[in-house]
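Of the protein chains in this complex, one is absent; all others appear in place.
Let's look at subunit A:
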Amino acid sequence: MTVLAVKKRNSKTATLLLLVGAAYCLLPVIWVLIASSKSASELFSTFTLAPSSHLFDNLADLSGYRDGLYWRWMANTALYAGVGAAVSTLVSAMSGFALAKFEFPGKGFVFNVILAGVLVPGVILAIPQYLLLAKLGLTNTYWAVLLPSFISPYGIYLARIFAAAAVPTEILEASRIDGAGAWRTFVRVVMPMMRTGLVTVFLFQFVAIWNNFMLPYIMLGDDKLYPLTVGLNGLLNQGASQPSMYTAVVTGALVSIVPLIALFLTLQRYWQVDLAAGGVKA
């Protein structure tokens, strides 16, 4: 066999393996797309991958569940993830900027504490966070989920790297000589320069909050405050006693992943993350 033939065969094997991987990853997504078109009786009886025609009936049923509670969960999730990620990005940008561009006593200590924070397992936080927020009377409110999501040590770590790479020190000097205050310089000069990096920090935190389950599960008792993850978990639990709920669960699962998939496809270029260097190659 010639070298060229070996190369061609290798390339075919590589393509085949990649396609198998893609099929494995797409299988549950394709299944939920098909399953949400089935009626309750068809869900467990017809062939798994045979679509039916009840998608709109299922969507109407889902919307009708307890006066549109599902859509309230969707709005809650958007609120938790949107506000949480926005505040967290601003806080990270400010801290990262300070750590990257200033010399001050205690800098090394602060940075090391934040690095240790990156490796803190969330498990140790869950119960004390709940108890501390309960003392403030904030559990079972929007704040219980929002406040802890405002801080992201990993976001600060990333923002520091972006600030160090994207903001030249001379520009800060020039802005100060022009008489601009530190806050003005930060908003008008530094933030725009860090834009690409800050979008990545925002997306990281947005996905983390959107997908979070344990924090809202512990903090919230009122199902009107639930995000989608906790709501769907509750629906599935109900399905165990009334199987007719399963169509709502399946349709709800499909609808819940549409926004994030749309976000991923439109903002693909921001998802090129180098964890070791902490940078984004855009």
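We take it that a residue touches a chain if its C-beta (ideal position, glycine included) is under 8 Å from a C-beta of that chain, and two chains touch if they have at least 3 such contacts; residues count from 1.
Here, contacts and distances are computed from a predicted model.
Undergrad: The hidden chain: which UniProt name fits, "DNA-binding protein", "ABC transporter permease", "ATP synthase subunit b" or "Diguanylate cyclase/phosphodiesterase with PAS/PAC sensor(S)"?
TA: "ABC transporter permease"
Undergrad: Which one, A:Ala14, A:Ala75 or A:Ile171, makes contact with the chain that was left out?
TA: Touches the omitted chain: A:Ala14.
Undergrad: Just name the one of A:Ala60, A:Ala75 or A:Ile127 that touches the chain not displayed here.
TA: A:Ile127
Undergrad: For a quick check of understanding: of A:Leu62, A:Leu99 or A:Leu220, which residue touches the chain that isn't displayed?
TA: That would be A:Leu99, which touches the missing chain.
Undergrad: May I ask you to list the residues on subunit A that touch the chain which is not drawn?
TA: 7, 10-11, 14-15, 17-19, 21-22, 24-29, 31-32, 35, 43-45, 47-49, 91-92, 94-95, 97-99, 102, 104, 107, 110-111, 113-115, 117-132, 147-148, 150-151, 153, 156-157, 161, 164-165, 181-183, 186, 207, 210-214, 217-218, 228-230, 232-233, 236-237, 239-240, 246, 249-250, 253, 256-257, 260-261, 263-265, 268, 271-278, 281
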